[in-house]
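The complex appears here minus one protein chain, its other protein chains still in place.
== chain A ==
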C-alpha cells in the first residue's frame, strides 16, 4: 500500500471509529453497569441477612401419615382445625404461609396438595423439600442406605469411547470456550454491521461521498470504513468480555464467596479462536460494506434483507455441530463463508491437524481480500450511478468484474 494511501486509510479509520465512539456514553453505560452490580450485591446481602422462614401447616387424613421434618426455611407442623377454615385464614395472613394436604393413594404413594394465598417463588422449593423428604422416607421403609438411594437416583455412570481418535474425550472446556467466542463474535458482527450500514448510507444521504471521492479512492474509503467499524465490533466484543468476566467474578467471589477460577476456559484454543473471530468479523464487516455501498436509500431498499446473510454461517454451524466429523460439518469448516464459525467449533469438539485451521484461515483471508475489493468497486459504481440503485444483477457483475 502506498504511504499516502496508508495515511488516508488510517485517517478514515480514525474518523469512522471516533464518529460513533462517544466517551461520555461509554462512561455512563459502565457506571450504570456498576450501579446494577451494586444493587444486586445490596439485594443479595439484605436477602441473606434476613432469610425468611415459612410456616407450613400439614393436614393429613390420618395421624399415621408422616409429616416432613422442618428443614431449610420451612417449619412443618400439624395444623389444627378444619381444612376449609385453614385455607380461608391463608387470605388473612394468619398463622401459616401455606397448608399442605397429604393423603396416601394407591400403592402407598403420597399425594400432596399445596394451598397458598398467592403464587410465589418459594413454593417450588417447598415442593422439592417435600419430595426429597418422602423419597428418603420410602428409602427407609425399604431399608435402603443413603448410598443406595443415590445409586437409585443416578444408577449409571457413562463413559464414552470412540474408535475415531480425533474425537476429544473431554471437550467441555474447549467447546464452552468456542461457543462463548461464537456468541461474542455475533455481538461484534451485529455491532459492526449496524455501524457500517448507518455510516455508509448516512454519508450517501448527507451527500459527502462525491467530496470524499475527489480526495481519496473508493478503495481507500471502503478500507477505512471497514477497519473503523471493525474496531467498533472489536470494542463491543472486548467490553462484553470484560463485563462478563467482571460479572462472573462478582457473582463467584462476592456473592457466592468462592475463589476466583477460570477453569472453564480452554486457554490453548484461545489464540485460534481470536484469529478466526478477527477474520470472521472482517469478512462480515466487508460484506456489509458491499451491501450498504449499493444501497441508495435505506428506507426504501429491498437489499437491506441481505444483511441477514452472514448469520447463516453461525446458524448452519449450530445445526450441524452434532456430528463434527460428518461430511456437512467438514464442508462448512473449510467453506470460506462458514469456516470462521465452523472451524473453531470443530477444533473444540475433535482433534484437528494444524494444516486444517491454517487452510481454512487462508481461504477466509482470500475471501476477505476479494470482498474488500468488491465493496470498493460496488461503492464506486453505486456513486457513479447518481441516485439510481443498482440491481442485484449489476451488483454481482461489479463484484466480480468491476466497471
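In this section, a residue touches a chain if its C-beta (ideal position, glycine included) is under 8 Å from a C-beta of that chain, and two chains touch if they have at least 3 such contacts; residues count from 1.
Criterion: contacts and distances are computed from a predicted model.
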Undepicted complex member, UniProt protein name, chosen from "ATP-binding cassette domain-containing protein", "NADH-quinone oxidoreductase subunit N", "Nitrous oxidase accessory protein" or "Carbon-monoxide dehydrogenase large subunit": "ATP-binding cassette domain-containing protein"
Among A:245, A:315 or A:384, the residue in touch with the chain that has been omitted: A:384
Sole residue of A:216, A:273, A:314 or A:349 that reaches the chain not shown, by the stated touch rule: A:216
Interface residues of chain A (partner: the chain not displayed): 4, 8, 11-12, 15, 19, 206-208, 210-217, 383-384, 386
